[in-house]
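What follows is a structure written as structure tokens; I'll ask about it next.
Every protein chain of the complex appears in place save one, which is left out.
After this line comes chain A, so read on.
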Amino acid sequence: MGTNPLAIPANNIICSLTDPEGRSLGAPLDLPQDAGPKELYLLINTLLQNEEKLPYAFYINDKELLGSLGAHLLQNRVSVEQVLQIVYQPQAVFRIKPVTRCSASIPGHSEAVLSVQFSPDSRMLASGSGDTTVRFWDIYTQTPLFTCTGHKNWVLCIAWSPDGKMLVSGSKDGELRLWEPTTGKAIGNPLTGHKKWITAVSWEPAHLQSPSRRFASASKDGDIRIWDTTLHKTVMCLTGHTLAVTCVKWGGEGFIYSSSQDCTIKVWETTSGKLIRELKGHGHWVNTLALSTEYVLRTGAFDHTGKQFNSAEEMKQAALVRYKAAKGNSQERLVSGSDDFTMFLWEPGTSKQPKARMTGHQQLVNHVYFSPDGRWVASASFDKSVKLWDGYSGKFIATFRGHVGPVYQISWSADSRLLVSGSKDSTMKMWDMRTQKLREDLPGHADEVFAVDWSADGEKVASGGRDRVLKLWMS
């Protein structure tokens, strides 16, 4: 006969390739059992007719396919009698190197650093502190650039405009001030109106308005004010929340989402200022919100390539392209984290009912953040763990344990492969999504870490905390 007695009979497996939302690519295929990620990668690029071969990751029952199909099925004891669903996920083409060392500890603030943010083009860094100043730092020489005084109380939140031309800072006495990052000078008078401290600030996305003009601010007094920077005053005041508003996010479709201590999330329309939806479900304060397109909205037209734009129109077009690519065909998703230890996944454009309830944390959830490609949601909680959930369905994927104190803030790398978390125990930890384990420990802070941010080009991570020093981490 012709068959080699030592040859293992090559069994074929009937598979169907589906995209992350569940739509299948075509008819089921018959694949040999020794097909691995490389063969599937070639196959999918031909089936999708991509001109450039893009990298993909393949998942069977939410477990990543790392070896050959046959080995994976044996290991996980998946039955071959049904058609096998292989979910393919496009991955970012560029790869960010993990950050390993602290390249600089820049002192300067005389009180705890409360918030840190990179500009959308990753060229500048700003930080707000309890000593009432906002400071701009030069990333390349790692020295302070400007110190902006003027606030009368702690600077609680800062936010860069998506075109990178302005920075707004909100303080504990309810005042907002605009700063020019290139000179360090204030733009106009302080914006007053709120009666209590500012809890969050969010700019209008670049694809809706370029150059950036409007932003929304949330305060403890329960209202959200939309300000116009050219008119220098409040354009709209959205009242309705009965307790403090903890977070406000300006969505890409012209809606504003706000979460409050009165356990509700309200969806407002920006043209008229009317309340469209009220999302109820939480049992205690809603602390934080995350939008699936948040990363793209924050970075606007800029991405990891570092391209500069000449005109506002160009920027608007580029931002629109990036937004459409990030959004895909699906609706905008919203995740809210609360003091009742759970999170809800909502699709506010379609319904008032939550899509999924994400339970599992044993203490309040302080910060939730969607990954830049919208696949994953990470949540940081006071129970010392960071949990990873699926961004489309809300299913639990993995827990990252390692911190010994409450985890305060998290930040994703631009390629969605790495996550950095800062905690009360003064350490920061970097977690890898592929292995779902700790990648790197970043100790060095002498006291609690209050704010972390990863630059959009993926080169640097900045962190600040109670020890008053700003740390820059590089690979």
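Assume contacts are C-beta pairs under 8 Å (C-beta built on N, C-alpha and C of every residue); 3 or more make two chains touch, one makes a residue touch a chain; residues count from 1.
One rule holds in what follows: contacts and distances are computed from a predicted model.
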Identity of the absent chain, which is to be given by its UniProt protein name, from "V-type proton ATPase subunit", "AP-1 complex subunit gamma", "Proteasome subunit beta" or "Ribosome biogenesis protein NSA2 homolog": "Ribosome biogenesis protein NSA2 homolog"
Decide which residue listed in A:Gln33, A:Thr132, A:Ser169 or A:Thr229 touches the omitted chain of the complex. A:Thr132
Considering the complete complex, of A:Leu114, A:Ile139, A:Ala414 or A:Leu472, the missing chain is touched by A:Leu114
Identified contact with the non-displayed chain, of A:Trp197, A:Phe255, A:Tyr295 or A:Tyr392: A:Trp197
Of the listed residues A:Asp262, A:Glu332, A:Asp373 or A:Asp425, which contacts the missing chain in the full complex? A:Asp425
Only one of A:Tyr257, A:Tyr408 or A:Trp473 touches the unshown chain, namely A:Tyr408
On chain A, the omitted chain is touched by residues 111-112, 114-115, 129-132, 152-154, 156-157, 172-173, 197-200, 220, 244, 246, 261, 287-288, 366-367, 384, 404-405, 408, 424-427, 441-444, 446-448, 450-451
